[in-house]
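And now, chain A:
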Amino acid sequence: MRAWLPPLMLATLLCGLSAGMSVLEPLYEWVQPDKQQVIYERESFLSLLQNHILLVLISACIGTLVAVAGGIFATRPSGRDFLPLVSQIASIGQTFPPVAVLALAVPVLGFGEAPILLALILYGLLPILRNTLAGLQGVDATVKQAALGMGMSPLRVLLQVELPLAGRVIVAGIRTSVTINIATAAIGSTIGARTLGDPVVAGLVNGNTAYVLQGAILIGLLALTVDSLFEAAESRASAI
Partner candidate 1 sequence: MSSTWSTSDLSPPNRVVSVLALSALVLVWVLNLGTILPNRIVPGTGHGLLSAIGWPGAMLVTAALSGCLLIALLPLRFRYVSLLILVSASLATLPLLLEVFAARHLPENSPYARSSIGSGFWCLLFFLSLMLIEIFGRLGSGRGLQLIVVAVICGSWVWLFQGDGLESLSLVREFNARPDKFEQALWTHLALALGAVTISAGLAFVLALQMIRSVAWRRPVLSVVSFLQTIPSLAVFGLLIAPLSALVEAYPVLQALGIRGIGWAPAMLALVAYSLLPMVRNTYVALTEVPESLADAGRGMGMNERQLFFRLKLPLALPVIVEGVRITTIQAIGLTAVAALIGAGGFGSFIFQGLGQAAMDLVLLGALPTIALALLADALLSMLAASLRPTPATA
Partner candidate 2 sequence: MIELKNVTCRFGTSVAVDRISLTIETGEVCVLVGSSGCGKSTTLRMVNRLLPLSAGEILVDGENITTMNPEQLRLNMGYVIQGTGLFPHWTVARNVAMVPELLKWPRQRIDERVQELLTLLGLDPAIHAEKYPQQLSGGQAQRVGVARALAADPNILLMDEPFGALDAITRENLQLEMLRIQRQVRKTTVFVTHDIDEALKLATRIAVMDQGRIIQHDTPENILRRPASDFVESLVGKQDRGLKLMSLRRVGDLMQRYPQAAIPEPGEEGVQEDDSLRLALSVMLWQDSGELPVFNGDGAKTGVVTRERIFQAGA
């Protein structure tokens, strides 16, 4: 139970600050004394937060599904031929900077949520794919042989032996992917997605450091909350 305390506290702080950013008004006035308006009000922080989380969540779910399915396919006998290419894609793809992937999605899909969702899915599935491959290939061959030899069907071996053993590595991949995607989604406000990056970009454009600070604090808190959630989940999993 103690493990869940940090994410809970961080999440409370995140929601509280999103709802009542004006609490910190004196701080922002000190940072930005010459501006009339120091609290970003073009859109409520709560709806930005909600949208940010939604983008990351959808892309993480789709990315995980596609990457795990791809990883499983490439490690089955029928998909073995594709294994070298798939693992090459997973490693070469990660050399592409996330911003560049984001930028490349715009000419294809235009501005808005669609290109950022595509970019998040595509970029986010690479670390998951890579870890799925590593996890599945890392399962001791003798364990698989033993399971097959005892009469388990290949599907049961996959579900009851390989995936549980590779699970920790796959979850680590999802964690990396989500961390990257929270950051990329924030940058996504430059291509018209409504995320917590909005106040930062607006502040940078208008020279309003207070806006920048508000956005940055919330983005940082969101990242820490999600990361501590993964941390708690992993420590629980290892405690079992």
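Candidate entries met the following condition: all candidates are chains of the complex that A comes from, given by their letters.
In this section, a residue touches a chain if its C-beta (ideal position, glycine included) is under 8 Å from a C-beta of that chain, and two chains touch if they have at least 3 such contacts; residues count from 1.
Please read these numbers as outputs of a predicted model, since none were measured by experiment.
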> For chain A, which of 1 or 2 is the touching one in this complex?
Replying inline: 1
> Given the complex with candidate 1, which residues does chain A contribute to the contact?
Replying inline: 31, 81-82, 84-85, 88-89, 92, 94-100, 103-104, 106-108, 111, 179, 182-183, 186-187, 190-191, 197, 200-201, 203-204, 209, 212-213, 215-217, 219-220, 223-224, 227
